[in-house]
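Notes follow once the structure below has been shown.
Yeah, one chain of the complex is gone here, protein chain that is, but the others are all in their spots.
Let's look at chain A:
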Amino acid sequence: MPGLLKMPRRGVLPLRTLVVLLQLALVPSQLAGCLLNPCLEVIANKTFRCTGLNISGVPAEVPNTTQNLDLSFSNLKSLGSNYFSPVPELQLLDLTRCHLHTIEDNSFKDLPNLSTLILTANSLQYLGTAAFYGLTSLKKLVLVETNLTSLTDLPIGHLHTLQELNLGHNNIASLKLPKYFSNLTSLRHLSFISNKITYISKGDLDALREVNRLNLTLVLSLNNIKYIEPGSFAKIHLGELVLRSSFEDFNGMSTSLQGLTGLHVNRLIVGEFSDSQRRVDFQSGLLSGLCHVQMQEFVLISFREFEDNTDTLFNCIGNISSIRLVDLQLEEVSEVPVLSQVKQLECKKCKFKEVPAVKLSLFKELRVLRITKSKHLNTFQQKFWGLSNLEVIDLSENRLSFTSCCSPKFHACPNLKHLNLSFNSDISVTGDFTNVKNLLYLDLQHTKLFGPGSYPVFLSLQKLIYLDISYTRTHVKSQCTFCGLNSLKVLKMAGNSFENNKLANNFKNLSHLHTLDISSCKLVQVDQSTFDALSELKELNISNNKLLIFDPVVYKPLQALRALDFSNNQLSVLLDSALEMLPDSLVLLDISQNLFECSCVNLNFLKWIKEKQELLQNKELMICHTPAYMKNVNLSSFYLSSCQLKVSTVTSSVIMLLAAAVFLFLIYKYYFQLYYSLVLLSGCKHSAERGDTYDAFVIHSSKDQEWVMRELVEPLEGGTPPFQLCLYYRDFLPGVPIVTNIIQEGFLSSRNVIAVISTDFLESKWCSFEFDIAQSWQLVEGKAGIIMIVLEEVNKALLRQRLGLSRYLRRNTYLEWKNKEISRHIFWRQLTGVLLEGGKP
């Protein structure tokens, strides 16, 4: 449905009512958006773009601080006085295609700062005589496509500051400049392009005659000039005169150029456009009128057809110091006048098939020669001869293919300093530069070269400062490839290759080198001594290679380095030693597009990145490659504190591990105790059910068995009341582990524990184990204490060694056995009492 609505030409009127309804239904939001905010604020408070509006007056939201205001494609229709008073600071006002037909007096009165006024494509019908009053700073006035027919009534005479007046694409029929032009002394550019000028008469340009107009460019292109009256341009001095497609035909052009007699101009541009409908073909005598024009530079542009007799081309321009021939279908150089004064000659987009060296050598004064962008130019057989002033030869962007470069091509050209053979097909460089050994500048880039790399071809170029052999398919095999280039300051050789993809001792003699570009050379390795001689190097570009490391030892000699481009290699990190090595002079470092490893192992490097943000270039392309979860994360957004966090986790896990080890060790050491505490605990549950079978469990050494039998078992079990004792040798169940017996039969089934402490008891492991269990048993079950019987002959010193036991004895009362009747009696009474107290069933 919107498609239908957007057809302004068709279908709107018949469907008007429907359309209105639909618009009202669909459009409110857009409408609101458009009406509420028609202006785009390009620069805050300064530049506003309010295009395509249907308004009158300056939009309300444009503040009075605005300097640039674009109201193009709006529907202003007419301007009244003080129209722009809301924006007095205005410097640029664009009123392109505003449907303006009327500009009344004082419309721009409040704009004293306005320097540019654009009124393109408004069919002005009324222009007040004071329309431009108040524009005291106006420099540029564009009146293109404004239906102007005459200059007479144009009210611009008071615009003394005007520098550029563009009157293109109007219907001005006469070049008669009104008197007021003599007031426009600042005028630099006056364009009448695409008007209806047919005749230029004497006196038309009088207004330009009175003042020196050496800065003025006058454009008369795309007119229909039939005749220029001789004398029209006499004694006129211009900066530039442009006459492209200005004339009706050959005759009109030929005779009109005669009318330029007496003109002084710095640059004269004559010619056509390549898509002109009517084109003047070049014929003999076309330029003969130029014999009486004084000029510094002549440009002939876009002539399609050259008759056979082009030999008159240089007839009247042979004494001009600079000639440019652009986009000409010129196949051969015309005859060169004797004693030509041409110092600069350029042929761009010409149709030469061969470098016309013989004919060009006749321009004896030639200093600069350029033949460029000629796609038919492929042969260079002829030799330049005797151009003793020649300094610059530029043969770039052709299709040249030739051998034996370069000395044989330039005989007696001793001052040749600048040779550009770049962007050609292929050139074989022999190594013979004897005729051009004063070369300072040699550019061979993007031309397939044979020679360099295999053997030392540059040996005789001792003075060369600049060498560009980028993308020349040079494969550097010879160690002496650059031998002889002792003055070289700039070496550009990107996009070539080295033997084994390795930089070896290739630059050993280039001790004055300032700039070295070895990017895109497929380099994998750089030898240690490669840069030893390059102590003056300021810029190094080694980007787009396959280097894995930045070895500080290799780059150490580069102490003057200011810019280093190491981007797009395969670096994972810059090591601490490399960071320390970087010279203080370094101000630009590009290490983007490498395969950085963003892990805390490289914490120092990542910290350094954060600190050196000013030094680093293309920071947005410095992204992590590994580990996988960090891929494509920007290096400078790497979270440094995440590493500190990790350190703490590492320490805590180490502590945990230590603790676990200690724990395991303890478990190992006290395996038995732990195991039986466990059994003990599980045993608790049974104890209630089990009931007490025995009154006491006797812990004793097997060596005290006799004593136990005699002094404990007999009196206790045989006496009254009879006590039931648990003895290991009698009551333990066979086939059950001893320890189980100790627990099950001994502790769990007995109400009391009697420990018979003797020297043997102290020595027995089993006894001390049983005693330990008894102690913990006492603790856990809260049962009556352990009844200690200390036999008299116990060695006290030994007892003290058994720490737990002696402490126990110190804190608890115990029975002491003495082999005397009296004490034996007391002993019995005490023991029986304790046993009875411990809980008789």
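Please note the rule applied: a residue touches a chain if its C-beta (ideal position, glycine included) is under 8 Å from a C-beta of that chain, and two chains touch if they have at least 3 such contacts; residues count from 1.
Note that in this section contacts and distances are computed from a predicted model.
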{"item": "Omitted chain, identified by the protein name its UniProt record gives, among \"Mediator of RNA polymerase II transcription subunit 18\", \"Lymphocyte antigen 86\", \"Regulator of ribosome biosynthesis\" or \"Bms1-type G domain-containing protein\"", "value": "\"Lymphocyte antigen 86\""}
{"item": "Contacting the left-out chain in the complete assembly, out of A:V87, A:A131, A:V144 or A:L831", "value": "A:V144"}
{"item": "Candidate in contact with the missing chain, chosen from A:S85, A:S276, A:T759 or A:Q830", "value": "A:S276"}
{"item": "Touch with the omitted chain, as defined above, among A:Q163, A:S232, A:S256 or A:S302", "value": "A:S302"}
{"item": "Residues of chain A in contact with the chain not shown", "value": "2-3, 5-10, 12, 16-17, 19-20, 23, 27, 30-31, 34, 52, 54, 72-73, 94, 96-97, 118, 120-121, 142, 144-145, 169, 222, 245, 269, 273-277, 299, 301-302, 326-327"}
